[in-house]
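Some notes on the structure that comes next.
Left out: one protein chain. Kept in place: all the others.
After this line comes chain A, so read on.
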Amino acid sequence: MPTLPIVLIVLAIAVAAYLLARSRAQRAAAREGRRLHSLPNYYGWTGALYAAGPALLLLAVWLVAQPVATRMAVWPVLEAEAAPNAQPALLMADVQRLAAGIDAAVASGRVPAAEAGDIPAEELRELMAGQGVALGSDVTPATRQAALRWRGLSAGGDLARTLAVIGLALVGAAFGVSRAKPDFRARNAVETAMRGTLIGAALLAILTTVGIVLALIFNTIEFFRLYPAAEFFFGSTWSPSFGGGSELGILPLLWGTLYISIIALLVAVPIGLFAAIYLAEYAHKNVRSWAKPMLEMLAGIPTIVYGLFALLTVGPLLVDLFGRNGALGVNWMQGGTAVMTAGLVMGIMLIPFVSSLSDDIINAVPQSLRDGSLGLGATRSETVRQVVLPAALPGIVGAVLLAASRAIGETMIVVLGAGAAARLSMNPFDAMTTVTAKIVSQLTGDADFSSPEALVAFALGMTLFVITLALNVVALWIVRRYREQYE
């Protein structure tokens, strides 16, 4: 049975358990002449939770585990015939597609269910083409064998799953209903279930992060097996060639990333900080009420739009100023895409980030400090410079570091604004590229996924992850230390 009907059946059992448990508790209370410990609905909820909770949990685990188990059971069939360097994942994908195709053929009536296992391998490809399932190559007998095995195991697994989940729901419902007695603390039981749900949500987010890191780590290790780590970290040339013999040094990319980020921060930090000071210290309440949302609207613009702005507006403008025959007559800039273009636009993107965080931090400085300074005859700007900003400094540093980690991870603006040339140059009007932009270009090509040219993307991603993680940790540590100061 497919998943959705199973879920619906479980939910129906839960509703029934809710009603039964509630009325059972009420009747028991009336019969024994006692007060219920909790409101009747709580008894209903415990019944429903016992019915649906474990059953749905089992269903979720089963859905993840069954394909893995089936794959492991089917693999021996293929292994004997597989070429030594074949990709198990690709072969298995063919098997799964074939199995699904046979299922579809049976469902549409083109092949009688009983004969599905007797189709010779040679006819399968034609049959599949008729079903709209495209197979990469002719079906080998081993693949056919594996697909048939897959079908058999899946069918058995599906049946067992349906029975187990619905059975568990019924057992849970019975148990939940049987507990619905007046002295059962249903309210506390619901509380526990509530807490469990919340913990589960938090855990899921953490586990996902761990999963992402693990995926990166395995592929990174694979890359370093094919390409020496020292050349990756200290190589100053980036020239991937998919025919082999690439030089994959990260330094030009890191340099581009840092250069663009520094320019972005040089734009964003002063402007964002001054805007925050104005909003927090000088602006009238009415001005603040529309200026702050306006500023924060900048943060809602998708980065691809900033990228277009860089490509179409800022780049040509800079060329008009610094390029050949430009207004300044310096001929520093060869084309519109440059570190400066991307840095300026990224800086604009980061302004609301810096200003919004700094504004909150400046507002958290106690009013009594401002009063104390003003009461001594200091002007507003003296107060801001000498009392408010020093008090808010740790938080502002934290905000800047968070902005920096965003700048380092930014991709679209770089792709459109900075160009694709990996080079080590001091000239901010040269085109350069960043780690993120190269991750995109390495993975979107036609490269073989097991080649170092593609796997390098994971090593780049891992490097970036470590850098931004370190920045975030430092930033959060600083921000937290600052918060404690005034609480």
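Methods note: contacts are C-beta pairs under 8 Å (C-beta built on N, C-alpha and C of every residue); 3 or more make two chains touch, one makes a residue touch a chain; residues count from 1.
What we mean here is this: contacts and distances are computed from a predicted model.
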Chain not present in the shown complex, as UniProt names it (candidates "Putative zinc-finger", "Phosphate ABC transporter ATP-binding protein, PhoT family", "Chemotaxis protein CheW" or "Catechol 2,3-dioxygenase-like lactoylglutathione lyase family enzyme"): "Phosphate ABC transporter ATP-binding protein, PhoT family"
Full-complex contact with the absent chain, from A:V330, A:L376 or A:L469: A:L376
Contacting the left-out chain in the complete assembly, out of A:A391, A:I408, A:A422 or A:I439: A:A391
On chain A, residues whose C-beta touches the chain left out of the figure: 284-285, 366, 368-379, 382, 386-387, 390-391, 485
